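Heads up, one of the protein chains got dropped from this complex, but the rest are sitting where they should.
Just so it is clear, A and B label the chains in written order, and each chain counts residues from 1 on its own.
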Amino acid sequence: MITQGAGYLRRKWSSRAMLILSGLGAGLCILILALILGYILFNGISYLNMDFLTQPAKPVGEAGGGMRDDIIGTFILVILGSAIALPVGLMAGVFLAEYGKPWAASAVRFAADILAGVPSIVVGVFAYAVLVRPMGSYSALSAGFALAIIMIPVVARTAEESMRLVPNSVREAALALGIPRWRAVVGVVIPGALTGIVTGIMLAVARIAGETAPLIFTALGSAFGYQGLDQPIGALPLQIYRYALSPYDDWQKQAWAAAFLLVIIVLGINIVVRLVSRRRRR
Amino acid sequence: MQNSKTMQAPSHKRGNSGTSGARRLGDRIFFNATLIFALLIVAILIGLLIVLNMDAMPAINKFGLAFLTDSSWDPVKEVFGALPAIYGTLLSSIIGLVIAVPVSLGAAIFLAELAPRWLSRPGSFLIEMLAAIPSVIIGLWGLFVMVPVIRNPVESWLGSTLGFLPLFQGPPFGVGFLAAGVILAIMIIPIITAVSREVMEAVPDTQREAMLALGATRWEMIQKAVLPYCRSGLTGAIILGLGRALGETMAVTMVIGNSYAITESLFSPGVTIASKIASEFSEASGDVYIGSLVELALVLFVITLLVNIIARLLVWRMTTVKAVIG
Partner (left out) sequence: MSKLVRSLTIPFSVLLIAAVGFSACGGPSGGTSSSTTVKSASLTGAGATFPAPLYTKWFDEYHKLTGVKVNYQPIGSGGGISQIIEGTVDFGASDGIMTAEQQSKAESRRGPILHIPMTSGAVAVVYNLAGIGSGQLKLSGDILADIYLKKITKWNDPAVASLNPGIALPDAPIAVVHRSDGSGTTYIFTNYLSKISPEWGSRVGNATSVNWPGDIGGQGNAGVAGQVQQIPNSIGYVELAYAEQNKMSWATLKNKAGNFIEPTLEATTRAAEGVILPDDMKVMLTDSGNAEAYPVVGFTWMLVYVNQADKSKGETLAKVLWWAIHEGQEYTGALGYARLADSVVTRAENQLLSIKYQEQPLLSR
């Protein structure tokens, strides 16, 4: 495999070429993000101010107006969704990575992968059928449930992949100390895989924070802010969707501003969760 | 390959020290807890299938298997078939993957292996941010910014240079399979990149050092030591991305042109299952019409299932071949 001279030079240059290509891949991703964010910002900049954060929505034609209620709604829904999805997803991830007997793990992994491919609107229809219709009302709770279903497979599969990559020697070392299996998982494997798990969670949070389709059938939206978990609730993506497709320039601008805000919120959550999880790890 | 890593289930019978009773109880509780949560995923999926199946019944009864091979979609006369939607779903997802996989893997390699820490952290952050932009916003951006670029220069150039291929014929509307594939690629790049980067970073440094010590170049080290080590993780990343592509609605609907037809040209407008459901579900009326839209969702389930099986077989083949060769 190792040769000197011309062969080595060729290998060196081909290596360099491939590495440059991979750098271009990364650059392309960032470029796309910059293009999209730039466009969003360009269209929404006139609405990015304090009122937008602290005022409730106003009807079209009235100056000002913000997204306060929808920002709160998005936070509540993301927390609700995460509260349901994190235990399920993480524990399922542990099962898949640490305990899964081939057939059981395959079944669960399959279910998770298929669930990840279900269009979000179908998840909304499902949540509508099992929660909204029986309860006779749209509700924040049903929306949290729908978002959780979208979140679970992403959390479970990324947690599994991350935990699997914790070297076996680490597990064996822990077990050799005589601690029970479950404590080895909780105390050694999960912390070892924590950054990967957090990445998965953040991807899932980002996804559900921006999800519109399932909310149409569950959260419905609210003109009066948060009224209780069993009542309709507004959310940023819902408002973005409706405003973006409306005829009015004013509302379209608000939709772009809200989209930018949503990205910033997700970025904020991402940073906070990462900082905390990194500090805990030490 | 990875199964060798999972330790035996906690039914191991070796613990016979004094504390083993309590220890085994703790282990059993923990194991059962993970099992219950894991099975919950299966339960949700089954529940979903049952609910969808009930709603789809009127269409299933009316059309039977012909639903899969019919190309018409006429809400007025209530004649529905899924074929163009199946075709469009597969085609747009394939285009999306063909673009997204190399870009994502390249980006992941760069972030995990090459970039210094001060660059790789914010870089990963930014790429994950792409996942947070709502679908409708990406769709509108696609419609107003990306589609004009695709129409001219991309499609007109492809048409004039590769126009002899049926893939690149027909009027360059801008909207169509190609635009849908590109938008899907943009939407799945963050998920594939993030997960791939994560699994690459988890590869122990000893692997890399061993390879470099043998005199390998950086790329050879990545190619021979890093990528094989995390193949299952990379497959998982791609499958997650594919799942997102198959199920994506609003962004695709904005740029695919929504024509219920099967054409081989990538320039022509088409439709996907998810976009069809999202477009028409909220205004649909009548049991057969709604049932047909729900049956489309069931078809998408089956497609996802098949794609998953194929992907798994491919990985399994590759890993066993590798193992045999050596």
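Quick note on the criterion: a residue touches a chain if its C-beta (ideal position, glycine included) is under 8 Å from a C-beta of that chain, and two chains touch if they have at least 3 such contacts.
Quantities reported herein were computed from a predicted structural model and do not represent experimental measurements.
Note that the undisplayed chain, when the full complex is considered, contacts A, B. Touch with the chain that is not drawn comes from one residue among A:18, A:76 or A:97, which is A:76. From the set A:100, A:180, A:210 or A:232, the residue in touch with the chain omitted from the display is A:232, counting the whole complex. Listed for subunit A, the residues touching the missing chain in the whole complex are 56, 58-61, 68-69, 71-72, 75-76, 78-79, 82-83, 86, 90, 94, 132-133, 136-138, 185-187, 190-191, 194, 197, 201, 216-217, 220-226, 232, 242, 244-249, 251, 269, 272-273, 276-277, 280-281.
In the full complex, the hidden chain is touched by subunit B at residues 72-77, 139-140, 143-144, 147-148, 151, 171, 173-175, 250, 253-254, 257-260, 269, 271, 278-286.
We take it that only the chains that are shown with their structure count from here on.
Within the complex, the subunit A residues that touch subunit B are 1-2, 11-12, 14-16, 18-19, 21-26, 28-30, 32-33, 35-37, 39-40, 87-88, 90-92, 94-102, 104-105, 107-108, 110-123, 125-126, 129-130, 149, 152-154, 156-158, 160-162, 164-168, 171, 178, 180-183, 185-186, 193, 195-196, 199-200, 202-203, 206-207, 209-213, 216, 236-237, 240-241, 244-245, 255-256, 259, 262-263, 266-267, 270-271.
Subunit B meets subunit A in the complex at residues 2-3, 5-7, 9-10, 17, 23, 26-27, 29-31, 33-42, 44-45, 47-48, 51-52, 55, 102-107, 109-111, 113-115, 123-138, 140-141, 145, 186, 189-191, 193-195, 198-199, 201-204, 214-220, 222, 230, 232-233, 236-237, 239-240, 242-244, 246-250, 273-274, 277-278, 281-282, 294, 297, 300-301, 304-305, 307-308.
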